[in-house]
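A single protein chain has been omitted; all remaining protein chains appear in their positions.
To keep things simple, chains are lettered A, B and C as they appear, and every chain counts its residues starting from 1.
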Amino acid sequence: MTRRTMIEAIRDAMDVMMSRDSDVVVFGEDVGYFGGVFRASQGLQAKYGKSRCFDTPISELGIVGVAVGMAAYGLKPCVEIQFADYMYPAYDQIVSEAARLRYRSNGQFTCPLVVRMPTGGGIFGGQTHSQSPEALFTHVCGIKTVVPSNPRDAKGLLISAIEDPDPVIFLEPKRLYNGPFDGHHDRPVTPWSKHDLGEVDDGHYAIPLGSAAIRRQGEAVTILAYGTMVHVAETAVAEVGIDAEIIDLRSLLPLDLDTIEASVKKTGRCVIVHEATLTSGFGAELCALVQTRCFYHLEAPIARVAGWDTPYPHAQEWDYFPGPARIGRALIETLEA
Amino acid sequence: MTRRTMIEAIRDAMDVMMSRDSDVVVFGEDVGYFGGVFRASQGLQAKYGKSRCFDTPISELGIVGVAVGMAAYGLKPCVEIQFADYMYPAYDQIVSEAARLRYRSNGQFTCPLVVRMPTGGGIFGGQTHSQSPEALFTHVCGIKTVVPSNPRDAKGLLISAIEDPDPVIFLEPKRLYNGPFDGHHDRPVTPWSKHDLGEVDDGHYAIPLGSAAIRRQGEAVTILAYGTMVHVAETAVAEVGIDAEIIDLRSLLPLDLDTIEASVKKTGRCVIVHEATLTSGFGAELCALVQTRCFYHLEAPIARVAGWDTPYPHAQEWDYFPGPARIGRALIETLEA
Amino acid sequence: MSDPNLTRETVIPQREAVQSAEYAPLKLHVPEPAVRPGGTPDFSNIRIPRAGQVDRPAIDVDAEAIRDLAFSVIRVLNRDGEAVGPWAGALSDTELLEGLRHMMILRAFDARMQTAQRQGKTSFYMQHMGEEAVSCAFRKALRPGDMNFPTYRQAGLLIAGGYSLVEMACQIYSNTHDPLKGRQLPVMYSSREHGFFSISGNLATQYIQAVGWAMASAIKNDTKIAVGWIGDGATAESDFHAALVFASTYRAPVVLNIVNNQWAISTFQGIARGGSGTFAARGLGFGIPALRVDGNDYLAVHAVAKWACERARRNLGPTLIEHVTYRVGAHSTSDDPAGYRPKTESEAWPLGDPVIRLKNHLIVRGAWSEERHKQTEAEILDTVIAAQKEAEGYGTLHSEQRPSARDMFEGVFAEMPPHLRRQRQEAGV
Partner (left out) sequence: MSDPNLTRETVIPQREAVQSAEYAPLKLHVPEPAVRPGGTPDFSNIRIPRAGQVDRPAIDVDAEAIRDLAFSVIRVLNRDGEAVGPWAGALSDTELLEGLRHMMILRAFDARMQTAQRQGKTSFYMQHMGEEAVSCAFRKALRPGDMNFPTYRQAGLLIAGGYSLVEMACQIYSNTHDPLKGRQLPVMYSSREHGFFSISGNLATQYIQAVGWAMASAIKNDTKIAVGWIGDGATAESDFHAALVFASTYRAPVVLNIVNNQWAISTFQGIARGGSGTFAARGLGFGIPALRVDGNDYLAVHAVAKWACERARRNLGPTLIEHVTYRVGAHSTSDDPAGYRPKTESEAWPLGDPVIRLKNHLIVRGAWSEERHKQTEAEILDTVIAAQKEAEGYGTLHSEQRPSARDMFEGVFAEMPPHLRRQRQEAGV
């Protein structure tokens, strides 16, 4: 057991898998010698050599494209897209190729591939360093989408992702890399070393994809969140003093619908939180599922708190970010409805 | 007033706009001399010359990329992506560029651009000639998404799209090009000449983006549909003999939420139908909006009937397609709930 | 620039008189093919070097040293049916006879399937007419374990690789024996065993994957190589660039083929090629050795393939090959070329027919005769018909015998996740 930041936990997951399985290779822009702009792969090239961990040309299409070919050969590439905002050039290779290969070849070729990418705002990154494109992945059949909210999960989920026989999109909320974020940007940052979930087991362990974690038990309302928003929701709940149940989805597809359903049936109310723009965000799918499954248990409309339907602005970052105040308001409205 | 197929109506819209406005240019793969694989631009090169209507290299990125540059210059490009399934290479230019340009330049540069693309299945096109990617557009702020269901709308909406000062994605259900489709693939095809909405006004007329059309008035349940599914829903309603209200959304973003809300508040029940895969499809957003807006009026869970979460298969096309039987079943369940 | 494949369009002078002081209005240049329907096909402007003229460099040559090869055409069979020059001499009578047989099978199979589609037995078909030599000859330069990343017009790789015609037909018919369970459009074959990667309906995507597969082989210190395939039109796609960038940077053991059959549906090659003269020229911008070969010359394709594969196997890196050929038929069963090119254009095509040229060569060699050819044609037709019949016994697209709706839900993931299980249940299958 070691105290680790989320970046260290992610690095550790790759390290563990590279040492266990010589088919695991790691590459991306600035990923090799330098170890990545967020330092996730620091030291891996020195440890495993240049043909297991290397720099690539700036071509997200190329990164995922060669990874698909490598995965078809039999390797297990774990590649980095420097920011999720830059995944679009690779989107065709993800959607039309990685996601479809097993199906269209009837299993002759498969694509055990992990695409890691930092997501979300909170670092004044403006519209091209802040996006949360998870809904663009959950709509695509044939890929899994994972969003960890803490170092312990990040490591266990990334190990599962690398071991998974199918392509996994691994979204890393960059605002959480160095510490949990309570949603108050004006308060000092808490480091992971001060947080329980910063305690990360050494060596190999896997957290299965498709199992949510209940971060807080509660009776009054169910909050569905993932990534950064788990922590922000915790703050909101503490601040409005409501007995909410907070579910950290961890994996959006496959989704742990049983846990969600049980909780909403218990509380009768549901608030969904994400940082991505509202319209057609993953919250819409969650909302649709919950209303179908729990229709007769719902005592209030399901609320969604999300990023506004605008690009992520630079100066107005905290007007955009769905912080504790907005979540708190939605909780109260949902309880009073 | 002339009887027109949907392809003819679309061609007519481009023709009308090209003759009114010398800034309108039309291009894409096979679009110039040949007039497009679906013949939408047939005759336009001959009429307006090679620099207003021309063939492009096979690069969807390039097609949309040059169109963004042209739009910034001041032209109004109306480009064709041969099949919606091939829009992914252009997705970055659509999401990161066309959709963001006005915002990030504070209106110095704008992007009055239309991207036409045939969507949907029903022609045994397999997984790469059948997709309906509308939800991948509705999640992106800064673009509008339109789906006509008949020749009259297609022309009026396309004219609005070309006149719109912002980028519009114009999705054309290819199964409707030659006639309305009742969802029974084994029955003879009805041509548009036999359908009221095949009567298309000559010359210029615009149907505003953001206004839905009520295709059938009804009291028992509201059906939300667009494109091909409007006609399939009509068949289903006729077959199960239910007094459903059928709303043809026509434009998904902007969305005519008022019409939807009024209808669901009246009927108390709602079935949403689309051909795209279920998870994170546009139906999820519709479902989320309806449950929030109409929560206290809903007497049954909102049902979604959609394509399964698999690639669109070739041989099992009609197992995949959400036909009248599945819609009918959902209607009955919703009424009996 | 000596470009033996110039169409008339590129001969139009590119220069305009330089005007003084003020600037004249700009004009958009839109390339046009030499002739359109109604015109008389004319390839007289295409300069084809005589067979045997082009040098055969050492495999470890520098790309720069052979840049002329990107603007010439390597040819082995001359007008008299003889194999001449430094690229000749690699294949025995037996091998050549086998090659002829493969091309004849492909042609016969195409004809049958084309008709089957017209008869409503399937939805779609794409034939190879005129391009048979490219994939058939290339396949014979490969070794077991090598992997092709083909487009939809390289079924010759399967036929020359010994894949079963019955399985091919079953895939086309989407029947109960379709190895791909009805999921894929006809001709979108896949056979890992035969070194044939699953075809994507999306153009070009597989080109960069070929490079990735080759890089994987190098990472694992394997000896297998990868082969990428792309059409002239599809070279405009992004994946083509990515492939060249990555292949060049990591010196991937890959052969990158461009099949220039002059057309991309209705669009002539000049639109994708722009001002470069040839497609092979693209490789020069990356320091990748680039060759053009007579794609209708079985011996030339094979010799160039061998050369390039040997480079890859010796860890000397990628090679780009432009196969100059002509798409004689329609783009697919959904296309009619009469709308965009003269009907008789294929007859004017100066590189002839690959089957006839190899047949003539074998006759000149004394290893073949018109009679034996006719006889073989008949035999092959019987074989193909038998395979077709067998496949039809397992069903055709609109028959009752077809893959099940259950098959539709399988294989999206290795293990079916709960939401898909629920959907399958809802579908009642």
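Keep this in mind: contacts are C-beta pairs under 8 Å (C-beta built on N, C-alpha and C of every residue); 3 or more make two chains touch, one makes a residue touch a chain.
Treat the numbers as computed from the prediction; the structure is a model and nothing was measured.
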Next item on the list: Using the whole complex, pick out the displayed chains that touch the missing one.
Entry: A, B, C
Item checked: Residue touching the undisplayed chain, where the options are B:121, B:142 or B:283 -> B:142
Checklist line | Of C:238, C:262, C:346 or C:396, the residue in touch with the unshown chain | finding: C:238
Check: Among the options C:285, C:350 or C:418, which residue touches the chain absent from this view?
Finding: C:285
Check: Which listed residue (A:18, A:61 or A:246) would be found touching the missing chain in the intact complex?
Finding: A:61
Next item on the list: Using the touch definition up top, pick the residue from B:18, B:136, B:253 or B:330 that touches the left-out chain.
Entry: B:253
Next item on the list: Touching the hidden chain in the full complex, which residues of chain A are there? Just list them.
Entry: 29-30, 32-34, 37, 50-51, 54-62, 85-86, 88-89, 124-129, 278-279, 308-311, 313-316, 319-320
Check: Which parts of chain B are in contact with the chain that was left out?
Finding: 23, 25, 51-52, 56-57, 59, 61-62, 65-70, 72-75, 89, 92-93, 96-97, 100-110, 141-142, 144, 165-166, 210, 253-255, 257
Checklist line | Where the missing chain touches chain C, by residue | finding: 1, 14-16, 18-19, 23-31, 59-60, 62-64, 215, 217-219, 221-223, 236, 238-242, 245, 247-251, 253, 270-277, 281-288, 313-317
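Note that only the chains that are shown with their structure count from here on.
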Item checked: Chain occupying the middle, per Cα centroid -> B
Check: Of the other chains, whose C-alpha centre is the longest way from the centre of chain A?
Finding: C
Note to self: Need the CA-centroid distance for the pair chain B / chain C, whole Å please.
What the structure shows: 35
Check: How big is the gap, in whole Å, between where the Cα atoms of chain A centre and where those of chain C centre?
Finding: 42
Check: What parts of chain B, by residue number, touch at least two of the other chains?
Finding: 85, 88-89, 127-128, 279, 309-311
Checklist line | Multi-partner residues of chain C (each touching 2 or more other chains) | finding: 181, 183-184, 188, 200, 202, 238, 412, 419
